[in-house]
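A single protein chain has been omitted from the complex, and every remaining protein chain is retained in its original position.
For chain A:
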Amino acid sequence: MATYLEFIQQNEERDGVRFSWNVWPSSRLEATRMVVPLACLLTPLKERPDLPPVQYEPVLCSRPTCKAVLNPLCQVDYRAKLWACNFCFQRNQFPPAYAGISEVNQPAELMPQFSTIEYVIQRGAQSPLIFLYVVDTCLEEDDLQALKESLQMSLSLLPPDALVGLITFGRMVQVHELSCEGISKSYVFRGTKDLTAKQIQDMLGLSKPAMPVQQARPAQPQEHPFVSSRFLQPIQKIDMNLTDLLGELQRDPWPVTQGKRPLRSTGVALSIAVGLLEGTFPNTGARIMLFTGGPPTQGPGMVVGDELKIPIRSWHDIEKDNARFMKKATKHYEMLANRTAANGHCIDIYACALDQTGLLEMKCCTNLTGGHMVMGDSFNTSLFKQTFQRIFSKDFNGDFRMAFGATLEVKTSRELKIAGAIGPCVSLNVKGPCVSENELGVGGTSQWKICGLDPTSTLGIYFEVVNQHNAPIPQGGRGAIQFVTQYQHSSTQKRIRVTTIARNWADAQSQLRHIEAAFDQEAAAVLMARLGVFRAESEEGPDVLRWLDRQLIRLCQKFGQYNKEDPISFRLSDSFSLYPQFMFHLRRSPFLQVFNNSPDESSYYRHHFARQDLTQSLIMIQPILYSYSFHGPPEPVLLDSSSILADRILLMDTFFQIVIYLGETIAQWQKARYQDMPEYENFKHLLQAPLDDAQEILQARFPMPRYINTEHGGSQARFLLSKVNPSQTHNNLYAWGQETGAPILTDDVSLQVFMDHLKKLAVSSAC
């Protein structure tokens, strides 16, 4: 199996792709019996320092319905200068530039190691990146101050030719003109009125169509007085102005009476930001960055009224259908998100408040446009400050780790069809012969738009095997899939990344072992989890759990080895062995459980779950727990209450939180300040070790996790206790003996119980 593991890892390294099955069942029927669908996790812009982009354009298959890109899997007739498309089998002439091609003189795209290749397109205009700040002014004074500083700081991180704009909002929405001397100008909008894009552009004076954006852009943008220039200015020109403007930003001046929330027009502010960019820079890489310190309380998109005595909706309210603004607000933001996506812009939301801010309603803005969602308690925390700073981090080439306006196109060989995708994308509604009628995730298309993405953005793409059982594929046949991602690089170049992969077909009846061995349980877990989370957005929680359970049971029935009605005999092969455990933790995860989470938190977690790569996703599903002790180097331990021991320090990474937990004894020692005594220096080191490791994680992670340092009995220890498998609870405490861990006060079932049930059900012939 090591080979498969290596193979999988290699593939991931090279192509950013992980399939649930690495050998594909060759008929539709067999495929459906596999329970876990044929699918993959694709990281389109996976960082490849070893992959320099080529400076020419890809060669496309000439069949209009195909247009697949020439790739290493194509058969090439070097003499005739022909190549056969491996998707549609069309024979194509090489273009004139390839006249010198031969077996020994191959273009990069024909070399096997370039199954993933990136082209730089020289055609077309390059437009500067655009950053539009949308800033809430209904903040507490120190929060606003901190935010202002962060924003000012961010100006220095932007490329000098980037265009920036500023919209502030509170009760009103102000669009600031950035190029004025003497008198500061802003356009003000009522925060309660929904405006169409046309209206907004009219009101901002942008509708003079004499501004052929497309033509103006080509030449030197600076020389062309864009109509929009009043609101979006190159940072180098108005750096000072904007810094001053930000410095002078005042809290929203409208009085907020006792018992009221400030009136916050987030919905309109976003709408205006979207409209502004829509009118000025459609299809240009642009980021709308929304900074908000509370829920929208008026106008379209309002989430809660301004009466403080009426709290913002909770899951309870939503279940009872008591959230009166939710539907309307959601609709508003969805509409905005779709428009933004259509224009190729993306929206980030930085929400910092102790209470909910309406992320539930606004989530589509980020989810559909590939923007970031950051949730914190205050703008005056390092969590926000560093996360925000990290947005502007650069890669090994000194380029921002962000790309815009990507289009992902998937092509499959004819035995496969595309069922859908789950990730920060929207459908482009491109129907084609390779689009399945059965949808999984966002389906019905072979192309998606990903307006904002970074090197870790990962989509789950689901396929359907359509080959009929009675039309077997010849032995050794391979199915192929090509991913073509066109995007605007942060250097403003247009690029196309093409990944072409192929996997063997296998007849499930005769070669089940092969297929089984090629199962990637991690990828499968994440892909199933994505499906589950995707469903959870629209279905009741219990239904989703039931569906997951059933899938798990069916999988176990299919691939487990057991004697009927004999749970004890149940065994799973190595390639499946971890899968039930993932499912167990997934069932308990905040992605599917809303108990103890606010709707905003759920949205936040789900947002990140749907876009992170496999490793991070797995951490989210099943947090990692390290144990530090005097007994040896830190070791990963079971995420189980039995791991909580008095003489250990635990470091838990749940992706969203980093928890350092001092066992009871350790905590006492620490209180006794042994670490300060020279003779206990080793203790000091022990205390320090998890801190260092945590720091390392913190450095790399986006968004910054919540960093929790707690100890036995500490209130924050709940973060740990809620994650571990409750193998010891108050119910079975005495049955398990005292010294093996900490009991968890919960009625949740433990992994053991879960497995027992699973086995029982799997071997039962009833279902």
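Methods note: contacts are C-beta pairs under 8 Å (C-beta built on N, C-alpha and C of every residue); 3 or more make two chains touch, one makes a residue touch a chain; residues count from 1.
The rule is short, and it goes like this: contacts and distances are computed from a predicted model.
S.K.: For the chain omitted from this view, which of "Propionyl-CoA carboxylase alpha chain, mitochondrial", "SEC24 homolog C, COPII coat complex component", "Lipoate-protein ligase A isoform X1" or "EXOS5 protein" is its UniProt protein name?
M.R.: In UniProt, the chain excluded from the picture bears the name "SEC24 homolog C, COPII coat complex component".
S.K.: Using the document's definition of touch, tell me which of A:Phe19, A:Trp83 or A:Phe189 contacts the absent chain.
M.R.: Spelled out, the listed residue whose C-beta touches the missing chain is A:Phe189.
S.K.: Of A:Pro95, A:Gly124 or A:Gly205, which residue touches the hidden chain?
M.R.: Candidates A:Pro95, A:Gly124 or A:Gly205; residue touching the omitted chain: A:Gly205.
S.K.: Out of A:Thr43, A:Thr137, A:Ser154 or A:Gln174, which residue would touch the omitted chain in the full complex?
M.R.: A:Gln174
S.K.: Using the document's contact rule, name the residues of chain A that touch the chain not shown here.
M.R.: 172, 174, 177, 182-190, 193, 195, 199, 202-205, 253-255
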